[in-house]
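A single protein chain has been omitted; all remaining protein chains appear in their positions.
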Amino acid sequence: MQATIKMFGKLTEITSASSVMIDDVKDTDEVISILQQRYPGLMQLQYIIAVDKEIIHNNTILTDHSIIALLPPYSGG
Amino acid sequence: MQATIKMFGKLTEITSASSVMIDDVKDTDEVISILQQRYPGLMQLQYIIAVDKEIIHNNTILTDHSIIALLPPYSGG
Amino acid sequence: MNYMHSNKNIFIQGAISPEHIADSIAKHQSKYDIGAHGIFLGQVRGDNIGERKVAAIQYSSYEDMAMGKIGVVRETIFAKYPLICMHIYHSLGIVKSGEICLFVFTSSAHRKPAIEACEEMVELIKKEIPIWGKEIFEDDTHQWKKNK
Partner (left out) sequence: MNYMHSNKNIFIQGAISPEHIADSIAKHQSKYDIGAHGIFLGQVRGDNIGERKVAAIQYSSYEDMAMGKIGVVRETIFAKYPLICMHIYHSLGIVKSGEICLFVFTSSAHRKPAIEACEEMVELIKKEIPIWGKEIFEDDTHQWKKNK
């Protein structure tokens, strides 16, 4: 499975990009593990994970076209 | 003492005037008594009394230039 | 302090226009310590009462007394909330259905004081300020408004 991971807020400074591609991943735990290797700064930062625009609380199996997003604490308003 | 009594809201319909003069009165009880004789409709209506822009709760002695006002329930906003 | 204790006139002849509200907002854009505004607007409803429909409300006030009471109420609110400013406008005379008769505008650094002060000020205006509304029906009859 190829996954697209959207990055927001302060996280975009770690990845220097608003989205990141990863090949051959099956679930969100694997995605985070690979991202942490690629961008060690990620481990210092607070975020939640959304898959297909829904916030997940546990490891989630990815399907084709799953859109993963890493969301730091909201600060709208 | 001559007293000027300002009328507001629905009370102006009873007196057909926005203010009423009464001669030779010494306190607010006397004012109300005279007004009730002059305008019997007043007895059906709810109001509070202000003397010199302060609401009074008891009979109040009038001084020269006292301004009495009869205030029906407020309905601003 | 001078400003907040001022008994300036809150009354406007006729309806309060959306442009008046926009101007008030625009005037606060040079105050960099403000982070939140609370606004309440009262609008005249075209209520149906029996067979009759409200066309307008005609407002009157004991203005001398109202001015003093507004001063007292402003002090109460400024003592209770960390407000940066507060403005209050109420119509006198005829305000047609759909038009605005009351504009309460509070500003603070953070949202809670502006929101809470605005709400409390609306209650105090209805309760403490000698203003009366006469509902004028489309058939030219009328009745005196009662606040809930």
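Which chain is which? They are A, B and C, in the order written, and residues in each are numbered from 1.
Everything below uses one rule, namely that a contact is a pair of C-beta atoms (placed from the backbone, for glycine too) under 8 Å apart; a residue touches a chain by one contact, two chains touch by 3 or more.
Quantities reported herein were computed from a predicted structural model and do not represent experimental measurements.
Visitor: Would you list the chains present here that the left-out chain is in contact with?
Guide: Displayed chains contacted by the hidden chain, ordered by label: A, C.
Visitor: Which residue from A:Met1, A:Ile34 or A:Leu71 sits in contact with the chain not drawn here?
Guide: Missing-chain contact among the listed residues: A:Leu71.
Visitor: Of the residues C:Ser60, C:Thr76, C:Ser97 or C:Gln143, which one touches the chain left out of the display?
Guide: Once the missing chain is taken into account, the touching residue is C:Ser97.
Visitor: On chain C, what residues meet the omitted chain?
Guide: Chain C touches the missing chain through residues 18-19, 21-23, 25-26, 28-46, 97-100, 107, 109-111, 114-115, 118-119, 122, 148.
Visitor: Please give every residue of chain A in contact with the chain that is not shown.
Guide: Residues 6, 8-10, 50, 53, 69, 71-77 of chain A touch the chain absent from view.
Here, only the chains that are shown with their structure count from here on.
Visitor: Can you identify which chains form the pair with the largest number of contacting C-beta pairs?
Guide: Highest contact count belongs to chains B-C.
Visitor: Please tell me the distance, in whole Å, between the geometric centres of chain B and chain C computed from their C-alpha atoms.
Guide: The answer is 27 Å.
Visitor: Multi-chain contacts only, two chains or more: what residues does chain C have there?
Guide: Nothing qualifies.
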